[in-house]
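Here's the structure, in C-alpha cells; my notes come after.
Here the complex is missing a single protein chain, while all its other protein chains stay put.
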Amino acid sequence: MVKVGVVGATGYAGLELLRLLACHPGAEVTTLTSRQHVGARVDELFPHLRGVYDLRYVAPDALSACQVVFFATPHGAAMAQAPALVASGTRVIDLSADFRLHDPAIYKRWYQHDHTCPDLLAEAVYGWPERHREAIRTARVVGNPGCYPTAVQIALLPLVEAGVIDASHIIADCTSGVSGAGRTLRENLLYCETADSFHAYAVAGHRHSAEMDQELGEAAGSAVRVLFVPHLAPLIRGIHATVYVRLTDPQVNLQSLFETRYAGERFVDVLPAGGCPDTRDVRGANLCRVAVHRPAGGDTAVVLATIDNLVKGASGQAVQCFNLMFGFDECTALDAPALWP
Amino acid sequence: MVKVGVVGATGYAGLELLRLLACHPGAEVTTLTSRQHVGARVDELFPHLRGVYDLRYVAPDALSACQVVFFATPHGAAMAQAPALVASGTRVIDLSADFRLHDPAIYKRWYQHDHTCPDLLAEAVYGWPERHREAIRTARVVGNPGCYPTAVQIALLPLVEAGVIDASHIIADCTSGVSGAGRTLRENLLYCETADSFHAYAVAGHRHSAEMDQELGEAAGSAVRVLFVPHLAPLIRGIHATVYVRLTDPQVNLQSLFETRYAGERFVDVLPAGGCPDTRDVRGANLCRVAVHRPAGGDTAVVLATIDNLVKGASGQAVQCFNLMFGFDECTALDAPALWP
Amino acid sequence: MVKVGVVGATGYAGLELLRLLACHPGAEVTTLTSRQHVGARVDELFPHLRGVYDLRYVAPDALSACQVVFFATPHGAAMAQAPALVASGTRVIDLSADFRLHDPAIYKRWYQHDHTCPDLLAEAVYGWPERHREAIRTARVVGNPGCYPTAVQIALLPLVEAGVIDASHIIADCTSGVSGAGRTLRENLLYCETADSFHAYAVAGHRHSAEMDQELGEAAGSAVRVLFVPHLAPLIRGIHATVYVRLTDPQVNLQSLFETRYAGERFVDVLPAGGCPDTRDVRGANLCRVAVHRPAGGDTAVVLATIDNLVKGASGQAVQCFNLMFGFDECTALDAPALWP
Partner (left out) sequence: MVKVGVVGATGYAGLELLRLLACHPGAEVTTLTSRQHVGARVDELFPHLRGVYDLRYVAPDALSACQVVFFATPHGAAMAQAPALVASGTRVIDLSADFRLHDPAIYKRWYQHDHTCPDLLAEAVYGWPERHREAIRTARVVGNPGCYPTAVQIALLPLVEAGVIDASHIIADCTSGVSGAGRTLRENLLYCETADSFHAYAVAGHRHSAEMDQELGEAAGSAVRVLFVPHLAPLIRGIHATVYVRLTDPQVNLQSLFETRYAGERFVDVLPAGGCPDTRDVRGANLCRVAVHRPAGGDTAVVLATIDNLVKGASGQAVQCFNLMFGFDECTALDAPALWP
C-alpha cells in the first residue's frame, strides 16, 4: 500500500481525491493536513465521508512519512512545501498551478509573484497522460493540468499535432460548473446568484490560457494562440469546451484523425460523427468525451469536449498520474461509470 | 382597450404573453384558443393565473373578433390562419417562424414545407424594433424574431452597420435555457436529464441561422454568414450569446460604437467597458444587456449579449411590437425590473 | 410621492423592496443606506437595477428626511435606529425580528440580547394585514412577519379562530428556498452544497416558532404550540408549509371554513378542494396559495400553503403594509402575476 498524504482536503478537489482513493486497492490515505482544522475529524466536517474515513487533520510536517503527497491547494502552497518533501524522497502531485508552466517568467506574469523553486519546476512533468505518459511514470513532481486546459487540449491535440489548422486563430469557448471555482466564500457563488444564471467572465484573459498555449505549442512544434473565454453555468460539476478552428487543410478527415489519435486511450472517448457530448455523461467519471464537426463543410471545424472538472479535470487525472507513477494499472480506481441521471 | 387574441396560450411563450398583457392598461385579452383544451378554464390548467384570468379556451374561429392575434404556436399554424384574419381586418403578431424569412425558398429549405401565403409573407415586417420600428407601426403582419437571433443580432448590428468586421467569419456561440425548447414532451427536456447538464446541439445547422444571415445581411448591405452553435444549459429562462468577430478596422472604438448605436434604445443596455452581462440580470425583463470586449487588443472582438428568451426573445418583444402597432408608449407593460435573485 | 428610505438594500429582501417599489406610482425611493458601500451606486453593485435606480448608498443619518424607512437588516439594526426616526416623524417598517415579538423577555430568549426600546416595541404593530389591517394603517412602527410564520399562520388562522383543532399538537413541516437564508457567506449556501440537496435544520428549535405561537395564540384566545421543523431545498425563492393538525370537531367543513375566512383577501388564494399549491405558482407574486385536505376522512387535517419568501414572506408584505399606512390601494405595485415558468 502506497502511503498517501493530501494537502487541502477541505476543498472540492481534495475531497474528490478522498472519494476516488477510497476505492483504490493500492493506496492508503494516511495523512490529511489543514492548518485551520488540525485535530478535527474529516468525517465530522464532511459527513458524506462517515464510514469511509476517520482520519483527523494534522499539521503539514507529518507529510514526510508519505510516499506521495497530493496538493489540492490554491497556488503557492505546493511550491512552498514541495522542495523539502522531494528532498526526503516523497513524490508530489500538485493539482494547483505551481508546476504547470515551465517558464517562471510566464508563471510570474499570470500569478503576480516569483516562482520560489525554479529548479524543481524545471524537472516537473506536466501531468497530462495522453501526451506525457512515459515522463509521468518516473517524475518526482507532477503538475496536474487545469480543468479548462484538460478539455481544450484534448479537443485540439490531434489538430495541432497534424498541423491542419490556423494555430494563431483558435477560439475556445468554455463553460464550467460552479465547483470549478472552488469552495470559496464569494457572493456570486451563492446558490441564489448562480442558480438559473449564466455569464462569461475573464474575457480579457484567464490564467489557464498560458497553459494551453504552452502545451499545444509544444505539441505543434510552433506557437499556438488560444483565445479562451470561460463561462459559468449552474452545474455542480462539468466542463464543456466548444472549440472553433480554421482548417488549413481542406482534405483532412477529421473523424478519422481523432479516432486514430485516441485509439488506445481509455479515458478519451471519441463520439461517432455527429455526436454532441453532454456533461452529464461524464459526471463523476474520469473521462473526456469529444466530438468533431465541420458545419456545412466549411473552413471552420468545431470540436466539442466534456469532462467532469473534478475528475478528469482535477482529481481523477491526478489519480491517473499516481497510477502511472507507482506502477498500477492506469485505470485503477478510475473505471466507475458516470452517475446518470 | 384593444381586443387581443392569443393562439397557443398553453405553451411557455403564450403564457408569458398572458403574464405581460395582464399588466397592460390598453390591452384586453378576450380570446384564447386551443384545439385540445376547448372549454377548459386557463386558470384551471395553469393555477399561477388564478385571480388573473378566468377565460376559457375556445375554438379558433372566435379570433376574428379580435383587433390583434398573437400566434405562439409551432411553425405552420400562423400561416394557415393569418390570411383570413388579415382579410377581416385583424392584425397578426406571429411569434413562430412563419413570417420571419422573406424568401419562401429559404423558408422551405429550413422548414421542409412550402410557405402557403407568400403574398402575406412579402408584406410582413420583421418585428425587430431596434431596426424596423417605423415599419412595425403600420404592419398588418409582424414576424417576431427568434430568441437566439434577437440576442445575436443585437450583438452584431453596430458592427455590421459600421462595416468593421469580416462578415464571412462570424461565430455566434450561444446558450439557452430550457424554456427555449418549448413545452414539449421529450425525454431530454425532463428535469433529470437537463439539470446539472450542459451540451451543444444542432452543430451542423440550426434554423435560426437563416434569420441571422437575412437580417444582418440587410443591415450590412452585403452577405453576412454566422456560424451559429447553440447549447442547452440548466436555466429556466435566459439566452447568452458570445459572439466572436474578426475586426477589419483596427482603429474602431468598439465601446463608443455600441453606446452610440443604442443610445436611444430603452430595451438595449450597453454595459460599461469590461462588463459581463448575466442572464439573471434580465430574468423576466424585456431587455438585452450587451458588452463588447477586445481581448489583449487583438484582432478579434468578443460581444456578449443576454436576454430572457421568453421576454425580449419572444413575448416581450411581441408586446413591444404591439405597443408600436397600436400607438402605445413602447415601454407599456414592459418596464418591470428583472426578478433578482 | 412618499419619500422612502431603505436600510439594508444590499441583501435579498432589500433588493426585492427596490424591485417592487420601482413600480409603485406613489413611492419614491430617495435614500439607500449601507455602511460598507457608502458612495457606491446601487446599479454598479447590482447591474440588474441598471436603468431602474441610479442612487448612491449614503450613511444612515440621511434617513430622517424620509417619511418611511424600511429596515431589511439583521436583527438589532432596526431597534437601534427606530427611536430617533420615530421621534422625528418618520414611520418604520421593519422586516427583521426586532418588532415582531411583543414580550421583550421572549425576544431576549431567542435573540440572546436585550431589547433596547421596549416602549416602541409595546406600540409596534405586527404587520400581518390579514389579521391586523386596521392597526397597521395608523402604526408608527410595523414589525413585518417572518417568512415561515407568514405561511404557517395563514395556514392555521381559520382553524385556530374556529377552535376546531388540538392547539397543543400542531406540526408545521416547512421547506424554504435558499434566499430565505439571506445573502450570507457560508459554505453551506454555496451553489455546490445547496443544489441537488435537501435537509432539515434547527429541529431543536427555530426563532420563528415564537412568532407563530404568539400570533396564533392571540387569534385562538388561548395557548397555541407549533412544532416547527424547517428544511432547505434548492429553490431560489419559495416557502412551502405542510401543516398537520388533529381535529377536535369532526363535523367541520374545512373547505368552507377557509374560503369564508379569506373571502375578501386579495393576497390569499384558497385552492379548490384537492389542490396542491406549488411554489412556482407564486414566484415573484405577493400571494399565499393555500389548500386544505383531510386524508381518508381521518382525524388529521393537512393544510398546504405556499408563498414567495421574498414577496409575501418579506418585501411584498412590507409594501402591503406601506400601502395601508399611506392610504394607497392595498394592491398597489403588488398585482403582477407570478413569473412562470
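Quick notes
A, B and C are the chain letters, set down in written order, and residue numbers restart from 1 in every chain.
Operating definition for what follows: contacts are C-beta pairs under 8 Å (C-beta built on N, C-alpha and C of every residue); 3 or more make two chains touch, one makes a residue touch a chain.
Quick caveat, the model's predicted, so the values are computed rather than measured.
Note on the chain not shown: across the whole complex it touches A, B, C. Per the touch definition above, the residue from C:Ala59, C:Ala87 or C:Ala200 contacting the chain not shown is C:Ala200.
Note that of A:Asp98, A:Asp173 or A:Asp196, the residue touching the chain absent from this view is A:Asp196. When the whole complex is considered, the residue among C:Thr10, C:Thr175 or C:Gln320 that touches the unshown chain is C:Thr175. Among C:Pro25, C:Gly264 or C:Pro295, only C:Pro295 touches the chain that is left out of the view. On the side of chain C, the interface with the absent chain consists of residues 169, 171, 173, 175, 177, 192-193, 196-201, 203-205, 227, 229, 231, 233-238, 240, 242, 244, 246, 274, 276-280, 283, 293, 295-296, 298, 300, 302, 304, 306, 341, using the contact rule stated above.
Contacts to the hidden chain, counted on chain B, fall at residues 12, 177-179, 183, 185-187, 189-192, 194-196, 234, 236.
Contacts to the hidden chain, counted on chain A, fall at residues 12, 15, 18-19, 22-23, 46-52, 179, 195-196, 236-237, 266, 269, 271, 275, 277-278, 280-285, 287, 289, 335-341.
Everything below uses one rule, namely that only the chains that are shown with their structure count from here on.
If you tally contacting C-beta pairs for each pair of chains, A-B comes out on top.
Rounded to a multiple of 5, the Cα-based rotation taking chain A onto chain B is 180 degrees.
Geometrically, the chain at the heart of the complex, using CA-atom means, is B. Rounded to a whole number, the gap between the C-alpha centres of chain B and chain C is 36 angstrom. Chain A and chain C have Cα centroids separated by 45 Å. Residues of chain B in contact with at least two other chains: 196, 236-237, 277-278, 280, 283, 341.
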